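Have a look at this one.
Every protein chain of the complex appears in place save one, which is left out.
Lettered A and B in written order, each chain numbered from 1.
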Amino acid sequence: MLRYTLQRIVYMLITMFIIATLTFFLMKLLPGSPLKSQDKLTPEQITIINEKYGLNDPLPVQYVHYLGNLAKGDLGSSFQYDNRPVTELIGNRIGASAQLGFQALILGSIVGLILGIIAAIRHNTIFDYGATVLAVLGISIPSFVFAGFMQYILGVKLQLLPVALWEGFSYTIMPTIALSGFVIANISRFMRTELLEVMGSDYIMLAKAKGMSGTGIIIKHALRNALIPVITIIGPLAVNIMTGSLVIEQIFAIPGLGEQFVKSISMNDYTVIMGTTIFYSALFIFIIFVVDILYGVIDPRIRVAGGKK
Amino acid sequence: MEKVLEVKDLHVSFDTYGGVVKAVRGVNFDLKKGETLAIVGESGSGKSVTSKALMRLIPNPPGRIAKGEILFDGRDLAKLSEKEMQKIRGKDIAMIFQDPMTSLNPTMKIGSQIMEGLIKHQNLSKSTAKERALELLRLVGIPQPEVRINQYPHQFSGGMRQRVVVAVALSCNPKVLIADEPTTALDVTIQAQILELMKDLQNKIDTSIIFITHDLGVVANVADRVAVMYGGQIVEMGTVDEIFYDPRHPYTWGLLASMPSLDTSVQTELAAIPGTPPDLMNPPKGDAFAPRSSYALEIDFEHEPPMFQISDTHFAKTWLLHENAPAVEPPKAVVEKRRTMPSNFAKPRLAEEVVL
Partner (left out) sequence: MEQKQLDQLSTDLFRPAAGRGDLEQIGRPSLSYWKDAWLRLRKNKGAIFGLIVVIVLTALAIFAPMASKNDYHTQNLSLSKLPPKIPVLEKVSFLHVDGKDKDGFDVYKAKNIKENYWFGTDDLGRDQWVRVWQGTRISLLIAVAAALIDLGIGIIYGGVSGFYGGKVDNIMMRIIEILIGIPQLILVILFILIFKPGVSSIILAMIITGWTGMARIVRGQMLKMKEQEFVMASKTLGAANSRLIGKHLIPNILGPIIVTTMFTVPGAIFTEAFLSFIGLGIAPPQASLGSLVNDGFRFLQTYPYLLIIPSIIISLLILSFNLLGDGLRDALDPKMRK
């Protein structure tokens, strides 16, 4: 287990290094200087700014400088927002995004698990078919379409919920639901398959032969075994929620990290784009890593097999 | 001897999209106290389905007990509610499955899996159940039970796992133990150990065993009586001696002739039974084995044979025992071993309990 964890950490660092390098050089490839849009600057001012940001240094020097700063957790400062450090910009925005993300992940997991369990236990009944149809729709309908329909029906037509903005819990309901649709669909589908497979296994038959009751078998034997593999898809789903929040925050005008990122793209605010990209990547990779390790901790087969080494 | 279990005219069907599969078609047998009954047959003969039906473990849908009685302790198991059945499973009737690698819950400690039944059926406290589990592990020959009890199945070898499954099955001293091919998935040496263990334990706790297998060699070792199944029916039943030394059904002949043994002479050819088992969605008219039998008679394709009785304990379902049937010579391997059975009747009679 320890060896596995260390191996995963090394992989994680390599990937981060590659992403940082890639981001740096791709940004350098970008057409023109980041300052080009500010036409009002005199050539003298541009020289001063270039000097200040070290943009006149040779590329390798800039690169080493950049990596050094990165290791210190310095992502540079914005060209557009009064020179404020990117880390500060991220810090200001992360709250709303994190709340939205967690709400969506928790709602999606709970509803998804319940749907999946019902579908498996009531296999080949109307409940099962209903859950299956719901899952296909949830996977197919993009979150932004779902968000649009909710905004139109619940917000504009029925005026039940605020159409946009972020000023209280009621404002979080629609974006949370929009983001959790995909999670619900995936978890319920996966849970159903896993639980059906487990319910058909020999050890469930043996538990029945021991005289265990139906609900006892599901709770004590089936659920645990079916849940373990479901943990593996939580990582990718969390990543999916973060990706989706880029769009959902736009649609609902939520002051989150995603909205800021999209704005920085349209304003060519390169340091913010770069910093946020690296921040996102680190978060993605970290989530996948945590879920992987968690899986190892929960499954006794992996836990013990690793421990022996 | 006292009858523990009596099965009368058991029919089990599966409703599939293609039609109704009649997996078991009218099986009759009884099980006496302390005896071992082996049920033998090739895959698809209905032996496994029969054993699962006794425990009411046939998944429904698609499976169902279509007809018949399973009498145990004066009650018909076929008609009990699921709740009542749960009180019998594991306590009075226990089961061992074929594959020890998959029949233990991978995420549950061995100890908990043994204790589960004890807590449920004998109302033991956790600590007494644990004591009993340790005792059982010792009984089935697992070294260091104190350590092993807290381990997970993947830390056990196949043979050790089957020992655990045996311990689970025997935890509540069941009256009947159904062993569904318990040694098929194991190495030959381990097989022998598990068989030895089962015989040993049977003597200690006086259980009756139904032993399902396709391996006649195993049967000779463990069984008191043998039932041969073909196409969802019992085609021949008798004591081990009667089945091995005086078989009457052509299918049993085929099984025996295809089994090598140390005293089979080098000249004797091992004979395979040609063809495949019958399609139980549309069972053939008459004798289900006739299309594959080199001893088939015209009547086999017209009428299903009745059960004939050769001795008090020996039954066979074949027209060859009818007085008008021509005398036929069984395969060489069978003839070589044939012995006269002193308890045989002068000539085969129609078994009374069978009504055509």
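Here is the rule we go by: a residue touches a chain if its C-beta (ideal position, glycine included) is under 8 Å from a C-beta of that chain, and two chains touch if they have at least 3 such contacts.
Quick caveat, the model's predicted, so the values are computed rather than measured.
For the chain excluded from display, the touched partners among the shown chains of the whole complex are A, B.
The hidden chain makes contact, of the residues A:86, A:134, A:212 or A:251, with A:251. In the complete assembly, the contact with the undisplayed chain comes from B:299, out of B:20, B:134 or B:299.
Set against the missing chain, the residues B:81, B:123, B:324 or B:340 yield one that touches it, B:324. Although one chain is not shown, part of chain B still touches it, namely residues 274-276, 279, 284, 290-303, 306, 319, 322-326, 328, 350, 356.
In the full complex, chain A makes contact with the omitted chain through residues 11-12, 14-15, 18-19, 22-23, 26-27, 29-31, 136-137, 139-142, 144-145, 148-149, 151-152, 156, 163, 239, 243, 246-247, 250-251, 261-262, 265-266, 273, 277, 280-281, 284-285, 288.
In the analysis below, only the chains that are shown with their structure count from here on.
Annotation: 55 Å between the Cα-based centres of chain A and chain B. Chain B meets chain A in the complex at residues 55, 57, 82-83, 86-91, 94-95, 97, 99, 102-108, 116-117, 120-121, 152, 154-155, 165, 168-169.
Looking at the complex, you find that chain A touches chain B at residues 201-203, 205-214, 220-221, 224-225, 228, 299-301, 304-305.
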